[in-house]
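Here the structure comes first, spelled out in structure tokens, and everything after it is commentary.
A single protein chain has been removed from this complex, and every other one stays in its place.
Chains here go by letter, A, B and C, matching the order in which they are written, and residues are numbered from 1 within each.
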Amino acid sequence: MFVSELKIRVRYAETDQMGVVYHSNFFPYFESARAESIRNLGFTYVDMEKMGVIMPVIEVQCRYIRPALYDDLLTVKVIVKELPVHHKVEFFHEVFNEKKELLATARIIIYFMEAKTMKRTVMPEPLMNQLKPYFT
Amino acid sequence: MFVSELKIRVRYAETDQMGVVYHSNFFPYFESARAESIRNLGFTYVDMEKMGVIMPVIEVQCRYIRPALYDDLLTVKVIVKELPVHHKVEFFHEVFNEKKELLATARIIIYFMEAKTMKRTVMPEPLMNQLKPYFT
Amino acid sequence: MFVSELKIRVRYAETDQMGVVYHSNFFPYFESARAESIRNLGFTYVDMEKMGVIMPVIEVQCRYIRPALYDDLLTVKVIVKELPVHHKVEFFHEVFNEKKELLATARIIIYFMEAKTMKRTVMPEPLMNQLKPYFT
Partner (left out) sequence: MFVSELKIRVRYAETDQMGVVYHSNFFPYFESARAESIRNLGFTYVDMEKMGVIMPVIEVQCRYIRPALYDDLLTVKVIVKELPVHHKVEFFHEVFNEKKELLATARIIIYFMEAKTMKRTVMPEPLMNQLKPYFT
């Protein structure tokens, strides 16, 4: 299992007139946390795109348990439970506030695709090599 | 069954550097389509908030089938399959482009809540009265 | 002078916890109104990008006079006061609500640039031909 986390401060722009973070604004938080998790493996999503591989989001699921509030310092967790051997990778996310209350959980499915052909491909080898040790 | 639809033009701001609409930007489309569906029933979400009822999003699920592109004129469908008798309402969404290709499907669960107490409530009667005929 | 306008309905996602449209969310409104004004001339921004010309925003200025509220049906005006003879075009915008109150004014400077070379260019001829009659 691979686990990583990122602290994110809620912006005013991300709130709505209900006084909480608008539901879809959690997805850029998840994206930032995934990017940081790749960086922690010594790789970046920018490197990946330079290698001609893009990672479009194919499916998302998110449950909102408690509201995230303006200026909250959130902890956004990224969890990969299984080594992605095919074109598909499944990310799980959990969001906590400073009181360690669970605000949301999510499951996001992403494909590895060749930018040029838009055909499914697999995780680039350099990233796979960094990720493998977490699953043995 | 209640069905409604809204045309939405994709903004440049909603695209990302993959050249497609960023995945979470579909959710404001769904929200607009739901608001319009309520308006079609002779009611508005603003009326609802004035009656002290808010409708927070509790769970979302979305599958991305084909990319939405800048300047696409999307048709965003709202489908309510069951009359919401309790605090919960389930919306289904479908997004089509001008070629009538299906781009995305979604399922969104929303609760009726009293703004003051943050306790679950039911759909306000005036809206219920408008919606009922679609389910008999 | 060339004038064009577009109706835009305020989304919940665009409000913030002050209960009004977050200030920077006016800019995608302006962008939509500009795109529509080009469409009204029988051209699209998509056509322009296909011709290898992009239109990055170089400078913006916006004054907020009254708040825009959720569900407001805004009228967003686009005004071009001078025919853009060089690489630069200046757009003026005005935003009104349904009570015809002025909510905001803006001035936005955009350059015509060749996408490949990122060098300044001029307005593509087909668009220029459509725009010219408004300035004589």
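The rule is short, and it goes like this: a residue touches a chain if its C-beta (ideal position, glycine included) is under 8 Å from a C-beta of that chain, and two chains touch if they have at least 3 such contacts.
The model shown is predicted, which means the values in this text are computed figures rather than measured ones.
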Q: Check the options B:2, B:70 or B:91 and report the residue that touches the missing chain.
A: B:70
Q: Specify the residue from the set A:2, A:27 or A:112 that touches the hidden chain.
A: A:27
Q: Using the touch definition up top, pick the residue from B:22, B:45, B:64 or B:96 that touches the left-out chain.
A: B:22
(Q) Just checking the interface: what residues of subunit B touch the absent partner chain? (A) 12-13, 15-20, 22, 24, 70
Q. Since one chain has been left out of the picture, which residues of subunit A touch it in the full complex?
A. 9, 11-14, 27-28, 31-32, 35-36, 44-46, 70-71
Q. Which positions on subunit C touch the chain that was left off?
A. 18, 20, 23-25, 27-28, 54, 56-64, 67
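The rule is short, and it goes like this: only the chains that are shown with their structure count from here on.
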Q: Using just the Cα atoms, superpose subunit A onto subunit C and tell me the rotation angle to the nearest 5°.
A: 180
Q) Taking each chain's centre as the mean position of its Cα atoms, how many Å separate subunit A from subunit C? A) 34
Q. If you average the CA atoms of subunit A and of subunit B, how far apart do the two points sit, in angstrom?
A. 25
Q.
Can you list every residue of subunit B that touches 2 or more other chains, as numbers and ranges?
A. 27-28
